[in-house]
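Removed from the display is one protein chain of the complex; every other protein chain stays in position.
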Amino acid sequence: MGDSTTAGAPSEQQLAALVDTLAADPDRRHELMDLLREDHAFYDQRSTTAISRMRGWILLALARFGLPETALVFVLEELSTGVDAYLVAAAARALRSHPAPAAAFAPFVMRALTNVRNRDEPVSFDSYGDYAARDTGTSAVRELLATLAWLGPHAAGVLSEVEALRTLRGGLFSRTLRLDVDRAVAAIRDADRASVPAADSCCGVSDNIGTSSWVRDSRRDSRSIEQAVFEDHAGAAVSFQEFFRGHASIVVFFYTRCDNPLKCSLTITKLARVQKLLATRGLDDRVHTAAITYDPGFDLPERLRRYGQDRGVRLDAGHRMLRTTDGLEALRRHFNLGVNFIESLVNRHRIEAYILDAEGRVARSFERIAWDEQQLVDHAVQVMNEERDATAAHAPKSGCCHRAVSSAGR
Amino acid sequence: MKVEIEVNNSTDPKAQFVTWTPCPCRIRVTDPTGVTASTVNLRIAATAAAAGGEVVFRAGTSGAFSATLTVQVPTSGSTVPFFAAGRFGRASTRSGDATIQARMGTTSVGTADVMVRIRKNANALTSDERDRFVAAFAQLNNQGAGRFSDFRLMHTDESSPQAHFAAGFLPWHRAYLLDLERELQAIDPSVALPYWRFDQPAPKLFNRDFFGVSDSLGAVQFSAGNPLRFWTTDGVQGINRRPFFNTSTGRPGVRTEAQTLALGGGGNLYRLFRNLEGNPHGTAHTSFGGSISSIGTAARDPLFFLLHCNVDRLWAKWQRQFGRANPAQASAYDSNPDNPVGHNLADSMWPWNGIVGGDRPSTAPGGALAASSAVSAPGPQPRVQDCVDYQGSVSAAARLGFDYDDVPSA
Partner (left out) sequence: MATKRKAAKRPAAARKAKRPATRSIRQATSLATSSRQDVASRLSALAEMPMTGEDDAHLRAVLAVVVNTSEPIAVRLAALQTLQTASFSSAAFPAFRGDYIAALRTLTQDPDPELRQRVLGFLAREKDGFAQKKLLEGLRDPAKALVPPEKALQLLSYDVHAEAYPIARAIVSKPPNPTARREALRLLAADAKAAPMFERLLRDKDETREIRQISAAALQATKPDTLQKHAREILLDPSEQDEIQATCLTALTQFGNTEAVAGDTTLMKRIERLRGKASSNVKRSARQFLTKYGR
């Protein structure tokens, strides 16, 4: 099937060929991770559906040779917030190529089942860009159920939810899928497999997957962005320096035209809960919050305000929804934003939340995997308290699945 | 002497609206100057502008209504209750076109301007009623930046099991329409949601000054002064609606009203009646190409709400005809043990309940159901059962504050 081509950019078929080449070369396979960055040039000016094809193909390539640890976060991201059947199916298949099943994977698989069961469709992995025009023998839900079967006893923690799928009303599961559910249940209950030790130590899933921390001295300074100017939900102009300097801040990114409710809508809803947690702890004056739109041309103040208010967000001098009126590129660089565009519209973005220190520098990032409100607040408090204890160094968190702390700054 | 008349037990201008259903009123003396007796006889009557609404009265919770009512009112200032209702068939056409007047002898001692606010056939609205409704609706949409975006987000593929495929289809949509109508009334209190009587031609509805005329492409065309030409959803302006019938002279191939009302079978059972979800409801949706013909995009077309208003009217008419207003009555609802969550009588309904995750969608747009100054039901987080007895015929407190032009009070 033909693919889309944007002027001057590599075609989708060229990307697919590159992916196959990289995947086949053990010395270059790691380069596939770079292709999964949202801001990669390959995704510029692509449609969201094209990006799904491209990312799905990369995940499938990773699956052919065993999923490396560094790719795990991308797979779990897709399971946690993906709504495209092909991409979720590819992620489910990729997970099965991980060296060992782990109990921590099971909630992600169940989450994906909930997300995608109303959007399931047959998928084809035969060649790049294939769309199923008949029953292909697999679909997103079938791949997820197969992954549950692969997890076997490691999915014991979700057994009751899996069993509940059998009796799911609303006709959501056909006879074929009910057989798949039975197979998964049988695998989970399999006494023979239950004796196999669970690989639940490091490199199952760390509690902090997607989270990164930077010690004070290693943080990129904010001078390049200090003059960036925003307009807030009330139409007031404020510079980066004016709003973010002098106190810790929690920053999330979103846009009102996001059509994945598990991303932006949920992010802003959770921001409202974060604000309430801060208020409960008497910290709402000491930790500011900001929601910055990726789409400043469309998300005018009235749209920002309505979007926030409808999700319970508090809006005042210390808690704002912002659009960039000057300095968008500087903003992208400062936060290393995981976003790309087709014209002025976002075509793909990751979930991302940040904690800035009192100098506006990124101290913590929470990427891809849905962050926990309490966790975010706790980290913000830690950063806030840095000023009080300036001599204590915050050692980077150890363990895998974290981005390595760069001594050169971010 | 002066008296104060409270409608819906309130002097709030937003409460001065009555329907066919009896609404509680009160009268009290606020200034007894010129009266020495401890009580005074007052005659309560209503005047109506030409083509205005007519109001009738009775003293208690039962008995016939009449054009006048005599009450004995203490001059101490204590209130005396009575009931008012619109005379069936004589709805208002604008706010305040009916006046409740209290007379002592021939002297008027107090008045209250009211409106008999009724949901009407969209094809029969006056041009003024039409223009006010359209203006309010366009304001609610506000080019995609208004509160309407929440209503659009309440009706998607992801959320469809909350509102379809099971017994709660009718109550859920009743709550949905009520929420929208109250938001419209916050913009213009004189507005009531009209219905599209889809089993009859509606040339005045499919008109450039109202809900538009579709060109051959299905792009809806409006007159230059119609604010619906600014209608925007999902970031895209315009409405796509391609009728498969002649909107000037014809109608969709749906069941007639009489056929629909007979769906309940010999026992007039809700469990059979709710098959109207297929035909005429689903058939009305799919008598067009365009947004309204798919569940996930249907709410992008404002006609969706008039379609559903007619579905609700059919339910209301069926309830009235066969005495099916009591949720505790087995024939009035389908309390199937297999009903999914959100479809049982005692279940609260998403999104108003704010419950997310699990069997519910991931976000709950819009918050609580809008309040009314005229009635207290169904409450901010309605249950299914709160949306059955809409006229309060079983329990007066259950009255939802709307009525249809051709469905009298029970």
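As written, the chains take the letters A and B, and residue 1 is the first residue of each chain.
One rule holds in what follows: a contact is a pair of C-beta atoms (placed from the backbone, for glycine too) under 8 Å apart; a residue touches a chain by one contact, two chains touch by 3 or more.
Values in this document were obtained by computation on a predicted structure and should not be read as measured data.
When the full complex is taken into account, the listed residue touching the unshown chain is A:Asp295, out of A:Glu78, A:Glu143, A:Asp295 or A:Glu367.
Check B:Ala50, B:Ala64 or B:Ala224 against the missing chain and you find that the one touching it is B:Ala224. Only one of B:Met1, B:Ala262 or B:Ala368 touches the chain withheld from this view, namely B:Ala262. From the set B:Val236, B:Ala346 or B:Ala397, the residue in touch with the chain omitted from the display is B:Val236, counting the whole complex. Taking the whole complex into account, subunit B touches the unshown chain at residues 131, 135, 138-139, 142-144, 157, 161, 164-166, 169, 215, 217-219, 223-227, 229-230, 232, 234-238, 240, 244, 253, 255-256, 258-259, 261-263, 275, 277-279, 281-283, 285-287, 289-291, 293-297, 321. Within the complete assembly, residues 1-4, 6-7, 45-50, 52-53, 85-86, 117-118, 120-122, 129, 131-135, 139, 169-174, 177, 257, 259, 295-298, 300, 342-347 of subunit A touch the chain that is not shown.
Assume only the chains that are shown with their structure count from here on.
Subunit A makes touch with subunit B in their complex at residues 83, 114-115, 118-119, 169-171, 256-257, 259, 261-262, 265-266, 269, 298, 300, 302-303, 306-307, 310-312, 345. Touching subunit A in their complex are the following residues of subunit B: 142, 144-147, 149-150, 153, 156-158, 160-161, 165-166, 234-235, 338-340, 356, 358, 361-363, 365-367.
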